[in-house]
Each structure stands twice: as structure tokens, then as C-alpha cells.
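For chain A:
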Amino acid sequence: MKKKLKFNRDWCKGCGICVEFCPKNVLELDDELKIYAPRSGDCIFCKMCELRCPDIAIQIIETQEESDEEK
Partner candidate 1 sequence: MKKNEILFLQGNEVCARAAMYAGVSFYAGYPITPSTEIAEVLAELMPAEGKAFMQMEDEISSICAIIGASLTGNKVMTATSGPGFSLMQEAIGYGHMAEIPCVIVNVQRGGPSTGMPTSASQADVMQTRWGTHGDHSVIALTASNHEDIFAMTVEAFNFSELYRMPVVLLLDEVIAHMREGLTIPEPGELPIIERLNTSVPEDSDYHPYFAREDGRLPMSEFGGIHRYNVTGLAHDMWGFPSNDPEVANTLIHHLVNKVENYKHDIARYKTTNMDDADIVLISYGCSARSAKQTMSNLRQRGLRVGMIELQTLWPFPDDIIYDLCRDARYVVVAEMNMGQVLHQVKEAVSNPDRVFLANRVDGALINPEDIENVVNLLRGKGK
Partner candidate 2 sequence: MAVTDYLREQFMPHIWCPGCGHGIVLNSLVRAVEQIGLEKNDVVMVSGIGCSARMAGYLDFHTMHTLHGRALAFATGAKMGNPRLKVIVPMGDGDALAIGGNHFIHAARRNMDLTAIVMNNNIYGMTGGQFSPATPKNRYATTAPYGTIDEPFDVVKVATAAGASFVARSTTYHVNELIKLIREGIEHPGFSVIEILDQCPTYYGRKNLSGSAVDMLKHFKENSVKIGKGTGAPGEIEIGVFVKEVRPEYCDKYESLVKEVQGGKK
């Protein structure tokens, strides 16, 4: 089982809280001010982004997939 970041772009309002407080600088807002994870390999799955997201747009899920690269 691998852990993986999952984003809900439809719910994300681009406030940037997750980006600012990520301890590993994994996250960014894209050109449309939606969350994405350009450095997902650095993620330590501390869940701080998930817990602080006001839009419930981030989930850390467990997956069977080999790759933990983000979409």
C-alpha cells in the first residue's frame, strides 16, 4: 500500500494555506490557482495540508499503485 495525495480541483479555492505551511515545500498553486504537487516525491504525508484545507479539497489516500506520482 502506498500513500498518495489526492486533490479535488472543483472544491479548491486557491487560498494557498496548504502551500505555505507544507513543511517539505511539496505544493504549489497552478496557473488557475488550484492546488497541485510539483514535488510530490518529497511528501512525508504529515497530513497538515489535508487538515488545514478549508475546502476539504485534499486527501491523503492509500493506493495499490506502484507509482506515487501525482496527477
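Please note the rule applied: contacts are C-beta pairs under 8 Å (C-beta built on N, C-alpha and C of every residue); 3 or more make two chains touch, one makes a residue touch a chain; residues count from 1.
Keep in mind how these were chosen: all candidates are chains of the complex that A comes from, given by their letters.
The structure presented is a predicted model; accordingly, all values stated were derived computationally and were not measured.
Asks: Taking the stated C-beta criterion, I'd like to know which one of 1 or 2 contacts chain A in the complex.
Replies: In this complex, the candidate that touches chain A is number 2.
Asks: Going by the contact rule at the top, pick out the chain A residues touching candidate 2 in the complex.
Replies: 10-17, 20-21, 48, 51-57, 59
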